[in-house]
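Note that this complex is displayed minus one protein chain, with the remaining chains in position.
We just call them A, B and C in the order they show up, numbering each chain from 1.
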Amino acid sequence: MNREERLLSEMIRIRRVEETLADLYPSQEMRTPTHFSIGQEAVAVGVCAALRRDDVVYSGHRCHAHYLAKGGDLSGMVAELYGRETGCAHGRGGSVHLNDPEAGLIASSAILGQTMAVAVGTAMAFAMDGRDQMAVTFFGDGTVEEGIFHETLNFAVMRRTPVLFVCENNGYSTHTRLDVRQPAGVPIHARGASYGMPSRLVDGNDVFAVFDAARQAVAHCRRGAGPFFLECTTYRWREHVGPFWDYDKGYRSKAEVDSWVARCPIRRASERLIAEGSCTTDRIAAMERASQIEVDAAVAAARAAAFPAVEDLTLGTY
Amino acid sequence: MNREERLLSEMIRIRRVEETLADLYPSQEMRTPTHFSIGQEAVAVGVCAALRRDDVVYSGHRCHAHYLAKGGDLSGMVAELYGRETGCAHGRGGSVHLNDPEAGLIASSAILGQTMAVAVGTAMAFAMDGRDQMAVTFFGDGTVEEGIFHETLNFAVMRRTPVLFVCENNGYSTHTRLDVRQPAGVPIHARGASYGMPSRLVDGNDVFAVFDAARQAVAHCRRGAGPFFLECTTYRWREHVGPFWDYDKGYRSKAEVDSWVARCPIRRASERLIAEGSCTTDRIAAMERASQIEVDAAVAAARAAAFPAVEDLTLGTY
Amino acid sequence: MRRLTYGQAISEATVQCMAEDPNIFVAGIGVDDFKGIFGTTAEAFRRFGPGRVFDIPNGENAMTGIAIGAAAAGKRPLVVHPRNDFMFLCMDQLFNLAAKWRYMFGNRSGVPVVFRGIVGRGWGQGATHSQSLQALFAHIPGLYVALPASPADAKGLLVSALTGDGPVVILENRALYELEGEVPESLEKVPFGRGRVVRPGTDITIVGLSLMAYEAARAAEILVEHNVSAEVIDLRCARPLDAEIILTSLRKTGRLVVADTSWALCGVSAEVAAIAAEKGWSHLKAPVRRVTPPDCPAPVAKPLEDAFHPNPLTIAQACLDVLKAGVPLGARVTDVQATFAGPY
Partner (left out) sequence: MRRLTYGQAISEATVQCMAEDPNIFVAGIGVDDFKGIFGTTAEAFRRFGPGRVFDIPNGENAMTGIAIGAAAAGKRPLVVHPRNDFMFLCMDQLFNLAAKWRYMFGNRSGVPVVFRGIVGRGWGQGATHSQSLQALFAHIPGLYVALPASPADAKGLLVSALTGDGPVVILENRALYELEGEVPESLEKVPFGRGRVVRPGTDITIVGLSLMAYEAARAAEILVEHNVSAEVIDLRCARPLDAEIILTSLRKTGRLVVADTSWALCGVSAEVAAIAAEKGWSHLKAPVRRVTPPDCPAPVAKPLEDAFHPNPLTIAQACLDVLKAGVPLGARVTDVQATFAGPY
């Protein structure tokens, strides 16, 4: 596979995984509040493809795509959602606390903005040690309103830390539109720039555009030029938390959802590669089949795996 | 007195009060950590002169000048520093918790940024009730770095609250220079503007310039056009906390301090009014004498006043 | 009397108080959305509209200060947090300003701000979404800290909060929202700092608040089968905390078990045990026992979660241990949230 195909297949894999889990979710076997990234895959895939394995990524509550795109172990993720001992957090953390340090996904957290600061700290440590690794933090448009966003960007700039801030702007914080939460005329990428760091706006549903922007950002951080800010516009298809569609709930219209489904990052990438002749519908179908087999196996393994032992309830505390 | 003279005499009064207290402070009778505003009087006086008595002001740890400029009771302030029952906080609050609701100085607090949000809440209440009062919050350049600054400005703009943010930029947070705390090329007034509200930079040692800018800002807030941001550049003459000069402590030079003493807001206002012929050295000397008599009386009264009774230790708690 | 669920009682108290007092407004993430904070703010939004029930940007610390400032100007803000865990972000405004306002500004006036924080429980809510922070709120003087365990108290304590003069934190356990009970139609206050006897008994006293008062009552049922008569006390408030009702019961039973939804160390369960050691010592016929979550964050896996939360069985077993009637309990109980279907 060439790079373009790899970007596409990675998105397809994440989509297959999440749609499969979303279908199984109502059975109440995954007892953990889950925020699906369906529709937002291009941001995670485009950014992580520009990173090295030894670069690190921090995520928030909507962390599945980031975890998988960075190379996080699929069976560990699925088992975690099923609350099994084989989960990536041994069934202690759940959907919002995915982590796979070996793959560079250090931590995810369910409290808005927490990992923004943590990523800067890791980046600062890299710089102090003269290592050429860097850190990335993914966060949403709602997180921009938290005070820690401000403290963190200020600190990152003052210490020239090699950190990439990736704002995944899907237009909503839970059910609240961006325009009733943040001032008109102040786009998020402009806020990033207001701290004196380079900042770019990119179409977050165009995986190739995200990848190109991320490559530029990574080069900037890697050369010790300090932090970089990337705003990626995208859209959440499903409900804020949970597996269902929710355009009937009144806070957004079906037309709005449909308009974004029409801009599906996977469809767009597929159409472009097919048009360029660098990929075929058969190869894409094969990618989907392969991913489906992989996720089905992960689900089967998770369901067959043991729950943590009650005797280990306090394991890892003094 | 005409308005220009009143601005001058108010500054002189505050200076006399603070220099007198600074001279007495080493006697250890005022047992409360005290942050003097000596050298920064023009900001408090210029802004408060543009307000109505029923407008409200919130301050921080360096609150003496704001309290007096808004019309706070002098003897209540002095007695508070002496820890007496007659203090404006009945000896419970100390130098950093001055308040005189009747005069519109609702509260001061020693935790950076606290009262920025509080002022916005009060302004929001005014707007909800259709009252034409407004709120002002004074804070320093160091407070700009706190997360609550960001959350507060965002909220103020989104709700169009009639609040004036006055940043008293004296170039230091404790002993740390602004340039090692905030990004170069991002002046504080630009940060204010980055939230989509009008923002101005003004010479904080020119009481007339501050007054003019404040009048414009007040008009803006009063007409319901939302918040306004004012950055006033000025300088702290004495040590961060306490009565002494500290240019020998290494974090700033005597030359730097002297250059600002040369730009003393009182001297500048005096010289201008004398040059304009609208005031005389005699009248200025008279203002100083009158203020000295007033503060001496307040000190005498405070020292003669009773301490709070130990039986009342928990008064005001359930 | 007319019956309501715990959630309906909260909604009714909010609506009735807002109708009485035009200065009350409700602010918080999602208070105006289709979920309306599990239905507790939906009716208020319908009745009073966006002018008095409004969504806010994220930013917990500023919102708390904003509520304080509005209260200083005569408003009565009711701020809702979908999880009390988010309140770690506003502890400075809560503890260093709201709680100290009256005292440190010279006892001129208080700030009547009311904060509702919902305690998540179960269904994998996990480490940062199912804590129960009453001990933290109770330690620092200045706040009223209420934790209703019944629909009637959910209404009455909120009415006291919205008509009182001080800052109040009300913690509501999500597991109680569907609980039904009799609730007065009128605006009756339940005073802060006064507990209630949920069920009289003679052999042992079980003290709890919020969900643990409810679980203690279920434990008392189980104990009946073991010929143990347990008196169940619902403290209702963590601050002020009703020491008298505990001591009165101890005089009768001489034995004490305390259950809490939060950890033991420096928790409300410690305070209750300390009151017994300080003021009830002469009544005590046996050691006090605390029933709390173990000393670890809340896990996600179902078997761990089930073992993490105190329940009627662990409470009843503790009572039997204290009574040296150490029969291991055969009985099984259904989890208080057994019928709950996720996502949360």
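By definition in this document, a residue touches a chain if its C-beta (ideal position, glycine included) is under 8 Å from a C-beta of that chain, and two chains touch if they have at least 3 such contacts.
Computed from a predicted structure; not experimentally measured.
Looking at the complete complex, one finds that the omitted chain is in touch with A, B, C.
In the complete complex, the hidden chain is touched by one of A:Gly46, A:Gly72, A:Gly147 or A:Pro227, namely A:Gly147.
From the set C:Glu20, C:Asp165 or C:Asp295, the residue in touch with the chain omitted from the display is C:Asp295, counting the whole complex. The chain that is not drawn here is touched, among residues A:Met30, A:Ala44 or A:Met158, by A:Met158. By the touch criterion stated above, the residues of chain C touching the omitted chain are 61, 85, 88-89, 91-92, 95-96, 99-100, 103-104, 126-128, 131, 135-136, 138-142, 238-239, 241, 262-271, 273-274, 276-279, 281-282, 284, 286-290, 295-297, 299. What chain B contributes to its contact with the hidden chain is residues 25, 28, 30-34, 83-85, 87, 89, 91-97, 109-112, 142-143, 145-147, 173-176, 180-182, 241-243, 249-251, 307-310, 312-314, 316-317. In the full complex, chain A makes contact with the omitted chain through residues 56, 58, 87-90, 92-93, 97, 99, 101, 106-107, 109, 111, 114-126, 128-129, 135, 147-148, 150-152, 154-155, 158, 315-318.
Going forward, only the chains that are shown with their structure count from here on.
Annotation of chain B and chain C: jointly contacted by A, touch as defined at the top. Each chain's centre was taken as the mean of its CA atoms, and the one lying most distant from chain C is B. With centres taken as mean Cα positions, chain C sits 42 Å from chain B.
Distance between chain centres (mean CA atoms), chain A to chain C: 36 Å. Counting partners per residue, chain C has 57, 59, 61-62 as the residues that reach two or more other chains.
Listed for chain A are residues 145-147, 180-182, each touching two or more other chains.
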